[in-house]
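Of the protein chains in this complex, all but one are displayed in their positions.
The first chain written gets the first letter, and so on, giving A and B; residue counts start at 1 in each chain.
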Amino acid sequence: MMNLGRKTVAVIVCAVVLIVGTMAYVFLRKDTPVLRLATTTSTYDSGLLDYILPEFENLFECEVDVIAVGSGQAMEMGKRGDVDILLVHSPSAELAFMDGGYGESRTSVMYNNYVLVGPASDPAGIDASANATDAFQRIHNNGTAGLVQFVSRGDNSGTHNKELSIWKSLDLNVSYFDDNWYLSAGQGMGAVLDMCEELDAYTLSDDATYYQRASENLVPNLAITYNLEKTDATLRNQYSVIPVNSTMWPHVDHTLASAFKDWIVSEGGQDLIASYERFGQQLFYPNAPGYVPSTASLGALPDSLVDSARSVPKGLAAIALTTSPGIRCARW
Amino acid sequence: MTASMELHGVAKRYKEVAAVRDVSLAVRKGEILGILGPSGAGKSTLLRIVGLLEPPDSGTVKLDDRAVDARSVEAPMLRRKMGIVLQKPVVLNRSVRNNLAYALRIRGWDEASIYMRVDEELKRLGLGDRSNKNARVLSGGEMQRLCFARSTIHDPDVLLLDEFAANLDPANVSLLEQMIRQFASRGSSKSIVLVTHNLFQAKRMCDRVALMWDGEIIEIAAKHKFFEDPGDERTAAFVRGELVY
Partner (left out) sequence: MVGTTGLDLIEVTLLSLYVSGMATILGSAIGIPLGALIGLKEFGGKGAVKTVTYTLYGFPPVLSGLFVYYLFSRAGPFGSLGVLFTPTAMIIAETFLVIPLVTGITITSVVEVDKNIKDTVRAMGASSRQSTLTIMREAWVGLVMACMIGFGRVIAEVGAAYLVGGNIDGKTKVLTTAIMLETRMGHFEWAMALGAVLLFVALAVFFFLRLLQEKELL
C-alpha cells in the first residue's frame, strides 16, 4: 500500500532520529567519568553543592551527578549499589548502613543548625529558653494549655527524627499529643514553614530553609525564636560522607569516590564549605576530623587548641589522629 | 445449464432462532436469481452463507462443484472473486477514488493499473468530479453506486446483492437496476443473486425467483411460472400481495 509505505517511512524516520538521539546521549556521556552522589535535599536546595562541586569537577576532570532525595532513599540507593557515594545526615541510619557493610568508610564533613521558628511575637516565650529541651518543654506547656500550636514534619525525615529525639529526652510521647496543638504535616520543610506562617505556629526547621523563605519575604510573621546564635550543640545536624562499598558493587567508581571523600574533608574542601554564604549567613560549618578553620590560623596551633577548634567529640579526634595523617576517615 | 454455486441441506441458527433450515439451492451460470420473502425469513443469512461470510451449522456450500468452507484460509481468496453488495452502503473514511482503489488493492491488483481502472470506472459512474472528495459526504444514491462499483470493478462471475434498493429513492433504484442489467450483459457466465422483499423488483429483474418462508425455500421457479402459476398456496398469497410483512 502506497499510503502505508509513506506512513511506515515516517514512523521509521522518527524512530531512527530518537534512537540516534539516545545513542548520541549514551556516547557523549561516556567521555568524562561520572561520580554519582546521593544526598539529601538540604545540601542541594541550599545551593551548597552547586557552589563547591565545580571545583572538584575541574580538579578531577569528572562530572558529579547529584541525586537529591530523602535520607532514607539515598541510603537505599547506596545499599543497592546505584550510587558511588553518599552525603547524608542520619546518624543512626548511617551506623546501620556501616554495620551492614554497605559503606567503605564514614567521615564527618560538616554540620548545619536547626532553629526553632515561631511567631515573631513568641507567645510561648521560647526566646528565654536555657537550651533546646527547655524550649520544647515550653512549647509543650503552652500547647497543652491551648496557647500555641506546633507543626511537625511528620515525614520521618532527619529533621523529624531530631524533633522526636528531643521530645523523647523530655520523656514525652508524641503519639499522646493532642492534635489541637500538635499537627503532623507529612510535608517538606518549606511547606511546613508556609503552614506555620498561616497558623502562627512553631516548628523545628533547618536554618537554611528558614533563611531562604525569609529572604524571599514568604514568611513575614515568623522569626527564629531559639538558637539564633547557633550555639546549641543539640540542634546540630551532622553530615557524613560514605563511599559505597566497591567490593560489594564492583562497578562503583572506587577511585573517584575515594577522591571525592578525600577532597571534601581536605583543607581545601572544608575551607570551600566554610566560605559558602547565602542569605547573608554561613550555612554549613565544616568539621571533618583534623580540620582547623583557616580563620584560626593554619595548623601551627598546639594540639590542645586544635582539639577545641574541632566540633567533634574528643574520642573521635583521637581516632583520627592515630590513623595515618593522609587518611582522614573514622569508622564509627 | 451448469450451476456456479450450490447449497445442500444448509441450516444456520442464531442462538435459539433458526434463521435458515435445510435449504438446498443451485445458482445457475448466466441467471439472475431473485430471493423473495418477508422480513425475517432468513434471506440475508442465506446470502451471507452463499457469499462465504458465514459458515452454515450443517450442510455444504459448493462453488464450481467443490465444497468450500467460509472459515478456511482460502475463503478470502474465494470472496475476492465474487462481488457482494450489502444492504447498508458503507464507505471507508477516505476519498471516493481510494475507496474504489481499495477494492482492487485488496484483491491483489497491480498498484500501477489500479488507478487507471478506478478513474475509468468513476467516469462511467458519473462520479469523476467527486473522486477526491471523502466518500462519507456522498449522497445515499451515490454511495450505493460506489458500493456497487466496489463489488463489480474486478468483473466477478458471481454478484450477490442484499436489498440494495432499501433506503433509495426511485430514480436511484432504477439507475442501479440498469447497472445490474449492464453487468449481467457483460458475459454469459455471470450469476447474480438478488435478495429483495419487493415483488415488482423481482418481476423486473429476475430470471428465476425463490420464495423464502421461515428459513425454508418453499418454492423456486422461473419468473413466469412463479408469478403466474405458483405451486404453493403461500406463494400465491404472497404474489397477490395478501401477505402483510
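Keep this in mind: contacts are C-beta pairs under 8 Å (C-beta built on N, C-alpha and C of every residue); 3 or more make two chains touch, one makes a residue touch a chain.
If you're wondering where the values come from, they're calculated on a predicted model, not measured in any experiment.
For the chain that is not shown, the touched chains among those present are A, B, taking the whole complex. Touch with the chain that is not drawn comes from one residue among A:I67, A:A93 or A:L199, which is A:I67. Touch with the chain omitted from the figure is made, among B:R13, B:R28, B:K62 or B:R107, by B:R107. Residue B:R80 is the one among B:R80, B:K203 or B:K223 that touches the chain missing from this view. Seen from chain A, the chain kept out of the figure touches residues 4, 7, 10-11, 14-15, 18, 21-22, 25-26, 29, 36, 41, 44-47, 50, 65-69, 79-82, 188, 190, 194, 212-213, 216, 218, 249, 251. If you put the missing chain back, the residues of chain B touching it would be 51, 53, 76-82, 84, 86, 88, 90, 92-94, 102-103, 106-107, 147, 150-151.
By our rule, only the chains that are shown with their structure count from here on.
Separating the CA-averaged centres of chain A and chain B is a span of 80 Å.
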